[in-house]
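Sharing a structure below in structure tokens format, with a few things to ask.
In this view, the complex is presented without one of its protein chains, the others remaining in place.
The first chain written gets the first letter, and so on, giving A and B; residue counts start at 1 in each chain.
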Amino acid sequence: MGNATVDKTSVKAKGMTFTARKRIGSAVTSIVMIAISLVCAMPLWYIVINTFKTIADMNVNPLGLPNDWTFDNYINAFKTVPILRSLWNTVIVTFFGVAIQVIVGALAAYGMILRKSRFTSAVGAVLMVAFVVPAQSTLIPLYRMEAGVHLVNTLAGLVLIYLGGAVFCYFLIVGYMRSLPFELIEAARIDGAGPLRIFWNIVMPLIKPILTTVIVFQTMGTWNDFMNANVFISSSELRTIVLQVYNAVGQFSTDWPSFMTITVLALLPVFIFFIFCQKWIVSGLVAGSVKG
Amino acid sequence: MSNATAARTLPPINEALNRKRRKARAFHDDLTSFWFLLPILALFVVLFLVPLAQTLYYSFTDFNGYSMNMHLVGLDNYKKVFSDSSTLQGLGFTILYAVIVMVGVTCLAIPLAVVLNKKFIGCNFVRSLFFFFSVPSLAIMGMVWKYIFSPMKTGVVNSVLSIFGIDPIPWLSNNALAKFCVIFIAIWAQIGWHATLYLAFLQAIPADLYEQATVDGANKWQQFLHITLPQLMPGIVTSTFLLMSGGLKVYDLPYTMTKGGPGYSTYTVTQSIIQQGIGQSQYGIGSALAVLFFVATGVVVFLQMGISNLISRRFQ
């Protein structure tokens, strides 16, 4: 929308040549960017195209189009793996995990911006610790802790583990809040609303671009997590979709067509999710509110 | 008259009242900010602090990862860490990796974000594609990349090169080239999402800054240098911090690509922690290594934070 208005004014100011040049510029950008992204996306192409091939075809001709298109890999995947059940588990875990993470992280970021004191800067420094702990080194303590309160092998227990990501959300959001003109947040405080209301009604919409970024990123991470799900979930009816992908891994060899097919099935929903979300990242909100 | 006296006597009372109010308000703000920070602190204690304290304790014991029946052994584990030559070799590559990936991703992701911020035909698709590079699991990406960088003449890169008459290059079988490949893939995988991060930060730059600059006759490059870059500083601080802390902890990518080889050329510190802790049932040593590494990473990351904060203040 913003671009459209700019276009109109520039038409008035400088005449047709400018818009024409702009259009050509945009077309060049399109062509160049699409070309670059397609070259860079070759590994993704490799994965997707091979799901339509037989093992033999994949071996002889790994990069080209299939000699015979086959959908057997997909049919087999649906026949042998409870895809829908696992997808649903993943949706539950990801939804609650990410929602709580992001809210806790955003609350903390606002609390941090709200007040500069020795307490908040100490908290800020301490939270950074979370970034330098290698996840594998705390696995046994965490597992023993969850086993102690009977949370292992439950989706709730898995969600709890993912909540550690709140620190990551906090870090991204607080960085973004600092980049916002402070008057925006300060202005909101004056009209006498309670802090929670200000947070929810004014601050949250302001940080929509970073919120979306964080949500998308944490959704990817949670959706795709193998290590925690593998250790913490033991019942087959609670398995997440990524665990099903690893069904194809054997002691000496991996059944790549099956591995890739379930990967594609597992990631398709998140890919669509991202396409939907990214327009909220690039919504140019602040520009609008400063002008308005 | 009465007004005048009132005016004369009132100020001190007002001031005292104000001070009191300000104090009350400060206290109130402290309390509010505390409530906002409470949930994250709770999570932090449960998910990081307590396990970390346990790891610290294990690092002074002969815990083997199987039996909770362990004994204190003092600093033995720490001594062993320093006597292992492969850990030191791992340290070298880990630092190289973290620094180059940080610089590479930052230098490429910012321009990419600026371009992706424009509206052009297919921009949604391109943004999504770039973001998506790092999403499929490393097991599968490792397999694909191994095939692309195969040192045989049938590898993807080598067959492209052969069209131009270039001899096959021993990508993954040469120590230096293997390092290059791992770093290259890491940059490839992370550009998209760091560009997305910058994309979000670009939204926070007030549009009137650009309008003003255009009126002043600044060209696109000058605008980038004098508006975009300084305004992106908070984003750069965030992004480089994540790259540095993530880079120093790296494990999966080199492991799936090369298992740390050829030889020890792409061996990392975390691989060493995992191998000793889990594979070799020396959880105590693994924990000691984790603690040392945690301290070292902490120092590096805080230094880096300090420096980038300094630079960003300079810019503003």
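FYI, a residue touches a chain if its C-beta (ideal position, glycine included) is under 8 Å from a C-beta of that chain, and two chains touch if they have at least 3 such contacts.
By definition in this document, contacts and distances are computed from a predicted model.
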Looking only at "NADH-quinone oxidoreductase subunit E", "Family 1 extracellular solute-binding protein", "MBOAT family protein" or "ABC3 transporter permease protein domain-containing protein", the name UniProt gives the absent chain is "Family 1 extracellular solute-binding protein"
Sole touch to the unshown chain from A:M33, A:I47 or A:I140: residue A:I140
Touching the unshown chain, subunit B contributes residues 64-68, 83-84, 86, 143, 146-147, 149-152, 154-155, 170-175, 178, 258-264, 267, 275, 278-282
Touch rule applied to subunit A and the missing chain gives residues 54-56, 59-60, 62, 80-81, 88, 91-92, 95-96, 99, 139-140, 143-144, 146-147, 152-153, 208, 226, 230-231, 234-237, 246-254, 256, 276, 280
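Following the convention adopted for this analysis, only the chains that are shown with their structure count from here on.
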CA centroids of subunit A and subunit B: separation to the nearest Å works out as 16
In the complex, the residues of subunit A that touch subunit B are 2-3, 26-27, 29-30, 33-34, 37-38, 40-44, 46-47, 62-63, 104-105, 107-108, 110-112, 114-115, 117, 119-120, 123, 126-134, 136-138, 140-142, 145, 160-161, 163-164, 166-167, 170-172, 175-176, 178-181, 195, 199, 209-210, 212-213, 216-217, 220, 224, 226, 242, 245-246, 249, 254, 256, 259-260, 263, 267, 270-271, 274-275, 278-279, 281-288, 290-291
Given the complex, residues on subunit B that touch subunit A span 29-30, 32-37, 39-41, 43-44, 46-52, 54-55, 65, 115-137, 139-141, 143-145, 147-148, 156, 188, 193, 196-197, 199-201, 203-208, 231, 233-235, 237-238, 241-242, 245, 248-249, 251, 270, 273-274, 277-278, 283, 286-287, 290, 293-294, 297-298, 301-302, 305
